[in-house]
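First the structure, in the form of structure tokens, and then the observations on it.
A single protein chain has been omitted from the complex, and every remaining protein chain is retained in its original position.
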Amino acid sequence: MDKTTVVLGVIGADVHAVGNRILEYSLKQAGLNVINIGVMSSQNDFINAALETGADAIWVSSLYGHGEMDCRGLREKCLEAGIGDILLYAGGNLVIGKRDWPYVEELFRGMGYDRAYPPGTLPETAIIDLEKDIYKKGDKNWRPC
Amino acid sequence: MDKTTVVLGVIGADVHAVGNRILEYSLKQAGLNVINIGVMSSQNDFINAALETGADAIWVSSLYGHGEMDCRGLREKCLEAGIGDILLYAGGNLVIGKRDWPYVEELFRGMGYDRAYPPGTLPETAIIDLEKDIYKKGDKNWRPC
Amino acid sequence: MAMIDKEKFLAERQKVLQGWPTGQEVDIKEAINYHKNMDQEKIVINKLLQARAERLTLIQPRAGVALPAEHIKLLKYLYEEGEADLLPTTIDSYTRQNQYREAEQGIKESEELGRSMLNGFPAVNYGVKVCRQIIEALPVPLQVRHGTPDARLLAEITLAGGFTDFEGGGISYNIPYAKKVSLEATIKYWQYVDRLVGYYQEEGVRINREPFGPLTGTLVPPSISHSIAIIESLLAAEQGVKYLSLGYGQNGNLIQDVAAVQTLRELAEHYLHKYGYEDVEVTTVFHQWMGGFPQDESKAYAVISWGAVAAALSNATKVIVKTPHEAMGIPTREANASGLKTTKQIVNMLCDQGIEQTTRLDLEKKMIRLEVKQIIEKVMELGDDDPALGAVRSFEAGILDVPFAPSSYNVGKVLPARDDRGAVRFLNYGDLPFDREVKAFHDDKLAERGVSEDRDVGFQMVIDDIYAIGKGMLIGRPRG
Partner (left out) sequence: MAMIDKEKFLAERQKVLQGWPTGQEVDIKEAINYHKNMDQEKIVINKLLQARAERLTLIQPRAGVALPAEHIKLLKYLYEEGEADLLPTTIDSYTRQNQYREAEQGIKESEELGRSMLNGFPAVNYGVKVCRQIIEALPVPLQVRHGTPDARLLAEITLAGGFTDFEGGGISYNIPYAKKVSLEATIKYWQYVDRLVGYYQEEGVRINREPFGPLTGTLVPPSISHSIAIIESLLAAEQGVKYLSLGYGQNGNLIQDVAAVQTLRELAEHYLHKYGYEDVEVTTVFHQWMGGFPQDESKAYAVISWGAVAAALSNATKVIVKTPHEAMGIPTREANASGLKTTKQIVNMLCDQGIEQTTRLDLEKKMIRLEVKQIIEKVMELGDDDPALGAVRSFEAGILDVPFAPSSYNVGKVLPARDDRGAVRFLNYGDLPFDREVKAFHDDKLAERGVSEDRDVGFQMVIDDIYAIGKGMLIGRPRG
């Protein structure tokens, strides 16, 4: 059974690097295979990394407020690239300003993301979700933690 | 022309003394005649002081939160005592908790107070009002400041 | 004066308990048993001594509403959401004046209107059982906070009700909280309370006592509040009290505030030992600024934070927390929790930082020691070494004198004002027994401010200082 592979990065013109470092560290600690494309990554960077590594999930961070614009269309790009069913998670400070979380979550679900996380989410929370989602999809039975 | 006379005090079981000292000082500075009956004064204390001195106004302070209960009925007592048209002002932290000021003002107007003042009122503000009210009533044309 | 004779005390108890029907519920033997079976976690002094040992600063709110169910909800919230380490039950003002009938009326109106018409919890009216419901509903220890000149019945009911900490004192709950109650009377009332605590103590029940440090909360120079705290400590120890938390209200100048907290325990222990009380444990309580607050909530947060800073850096055992609603009225539970959380964050961030003993800190401490010594010596002299007599005579003579106090038993000649760094000094000494050195120090400090503000040192400074924090400053500088 393969290790689960996650492509990790910060999208758009966003340079917030600290959370990205911690996510990489936590995913590795949990036994996952991590491809960290780092900050300032374009949608194509994410797609290419996922294609190259046959990743199970893409974790997109957006902190700086342009997430709504930057994240739009990624699911469609995945479909075009033939990885339409890859798990797409988004987290960070996804929109500009302090907004009601349910609104933001709906927004990102509507954009084709499987899950979206509010500010301050600890990596562990999302790793558990990832385990569940992968288990549900049935292609792997690995448990990260 | 007589000096305007104000009976000043803190009503009920209220011991907040600092504002009372400052009000006394400010009223005197403004040239008024002040009868300060101090803290923990009953409605009767106010009435008696007003009767004895032929006061033009009663300034009731209530800080400690029981103002709504303590101040109720003072106008009626004034009427009974034959000084029904004396000016009645109230100020301090008149009710329990942080409440919308218009609500509190209405409450005190309903209880027969000519004016009521929100927390943080500076003495000068009320002294100017007093001048106006006395001028309106026409019995004096003294101007305190 | 010595410890009140047991027989006499027990006789007086019978009278006190008749003050209101609920007095009959008090059965002290049963109460002692109740305390002995209490969870160790729920005893205030355990938490205080642990915090003192670990050099932590605990946080405690003020809170009390008219109806028990609401009161419990409120306290639970302050524990869970506000992260309070210790909880209070603040008593309403009618109860504080023994006006139980008015309190009953307040309860009724509150029930009818569905909102608290009392500014605290009327514990006497509710009696022992309801107190225990409160204690049992909460996972942390509770203290009674009030302002009651004659708190004998309140103490009987709340201690039997399971409270393990009782605030107040014969001076500190009279002078700032009453107008015409004689000091002799309140000292006697509080000797009774202390004797009651001592009685529990004899039976192995540890109740903490906390004189009310901040007094009028408004520009009280540390040596005044310290002297009164020390006298109340001696009075309490005399009646068998073994655990004392001594309080101080923030003045706003960090160095003076740290000096005050550090000397408070030191001086109290010194005098307790001097008068033969070797086994009394002293902890300290820091009150965030007790005078007029800014109306603006963001500014209130700043005042709260600055209080938390001083509490943490002076390593007070606990800090009593204000709320962003302070200037407006009794806080909502949310506002109360907010003040707690702000304080918790500061205390957590500062607990390991410490503060150094600097020249200025040493000087402040030296002056506080000197002033307290001159006051206490005179008090004990006037009282022929009896602190109760000394206190009464000293207040008469103005040897003890609390600024802005409403009591007619307070001479009221002393006037404080801030110096050029914001420390509180004496503008007018009244009849305080200070020597030349002390007076020269204060005079110089105020003269400095006069020069820097280019105005005469005088009463206008006092007025400006009273308003200053509420208006966003510390020192009431002339405007324009």
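A, B and C are the chain letters, set down in written order, and residue numbers restart from 1 in every chain.
Here, a residue touches a chain if its C-beta (ideal position, glycine included) is under 8 Å from a C-beta of that chain, and two chains touch if they have at least 3 such contacts.
These numbers were taken from a predicted model, which means no experiment stands behind them.
Colleague: Just list which of the chains on display the missing one touches.
Modeller: So, taking every chain into account, the missing one touches A, C.
Colleague: Of C:G252, C:G291 or C:G329, which one is in contact with the hidden chain?
Modeller: Touching the chain that is not displayed is residue C:G252.
Colleague: Pick out which of C:Q14, C:Q40 or C:S298 touches the chain that's been left out of the picture.
Modeller: Of all options in C:Q14, C:Q40 or C:S298, contact with the hidden chain holds for C:S298.
Colleague: Across the whole complex, list the residues on chain A that are touched by the chain not included here.
Modeller: Chain A touches the chain not shown through residues 12-18, 21-22, 25, 38-40, 64-66, 68-69, 93, 95-99, 119-120.
Colleague: If you put the missing chain back, which residues of chain C would it touch?
Modeller: Per the touch rule, chain C residues meeting the hidden chain are 252-255, 294, 296-299, 301-306, 308-309, 337-346, 348-350, 352-354, 356, 358-360, 420-422, 469, 472-475.
Methods note: only the chains that are shown with their structure count from here on.
Colleague: How big is the gap, in whole Å, between where the Cα atoms of chain A centre and where those of chain C centre?
Modeller: 54
Colleague: Taking each chain's centre as its mean C-alpha position, how far apart are chain B and chain C in Å?
Modeller: For chain B versus chain C, the centre distance works out to 31 Å.
Colleague: Rounded to a whole Å, what is the gap between the Cα centroids of chain A and chain B?
Modeller: 65
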